[in-house]
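Shown here: the complex without one of its protein chains, the others still in place.
The block that comes next holds chain A.
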Amino acid sequence: MTERVAATPGLYPLPDRAKETLSDLKGHQKGDLLSGDESEAIVAAYDEVRAEYVDDQLDAGLDLISEGQGRWDDMIAHPLTVSDAVETGGIVRYYDNNNFYRDPRVVDDLDFSGDVAGELEKATDLLADADGVDDASLAATLPGPYSLADLATDEHRGDEADFQAAIAEFLAGEVEAFPDHETLFLLEPSLITNPPAEGEEAGATDAISTVADATDADVVVQTFYGALGEKLYAHLVDEAGADALGLDLVAGDRDDTVYNVQEFGSTDSLSLGLVDGQNTLVEEPETIAERVEWFESQIPLEGFDRTYLTPNTELFYLPTNKCRAKLNALADAAEVLD
């Protein structure tokens, strides 16, 4: 029987109070954003934020708990913007959104940083101290290597394939330092917005499998902002080393996605982006549950393992009240399906 798991790919909006506290502590300018060596006061403020994220997710009843990535000022480019081998350039557009991040210009060999592992250690401690969390475990989040290379500027290697492989090795090194986690979400929106050229899919799938191989956890390769092209989809199913491919059922053309699944099969598990991470309209749990059942009925695979019920994108686009409401809706949908 298929197991349904309510989870999120992370990157939560800062609670409103923390928005004020942290902008007072850090400032509003480009140079004030996080560099990985923040003061004690800032560390303490983020500790509070993290605890609030964990509580919110436990209260909602999610099956997998995210650290929430409150520190990720530059969204999924964060693991690079705190690296010593990176100089941050101008403010550039984050995909097709009215959001911006600092362009990470990689100017040297990327060494291990341990920044994300440090966050996850703290989340692990919070989970260990929380009451009644026997069935909730940690989900880690990282950018996928394809997207991270796409968001960054290479000023060191001078070769695209080489740069992508170096980013993958860097991320794999970070993953190896992670504390125990049940699932690793690798966020790969660039596979949709700027897909590899035909015939060059292997570079992307090799990079993803390099990172996936660095953990024993289930790896979800979460794609979003639309539907995958069919060839790329087939390559990802077969070659990325993912336990689950994440499919955006909100922004993407659902017919395209269903066609891909029917034509090319699927990973043993799937992550379904069911709740709109970019709109405040809160979905009804019953509606979400219906979407899950409908989609599962399209999958030809026997013995399908697990369905992750997730928002289609990161959650930082939302005001905090709506983000919380959506966490509740996801968890309730999983209950409806049980």
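Going forward, a residue touches a chain if its C-beta (ideal position, glycine included) is under 8 Å from a C-beta of that chain, and two chains touch if they have at least 3 such contacts; residues count from 1.
One rule holds for everything that comes next: contacts and distances are computed from a predicted model.
> The chain dropped from view, which UniProt name applies: "3-ketoacyl-CoA thiolase", "Methionine synthase", "Nickel import system ATP-binding protein NikD" or "DNA polymerase II small subunit"?
Answer from the UniProt record of the missing subunit chain: "Methionine synthase".
> Residue by residue, what part of chain A touches the chain that was omitted?
13-14, 16, 19, 22-23, 26-30, 32-33, 73, 91, 93-94, 96, 98-101, 278-281, 316-322
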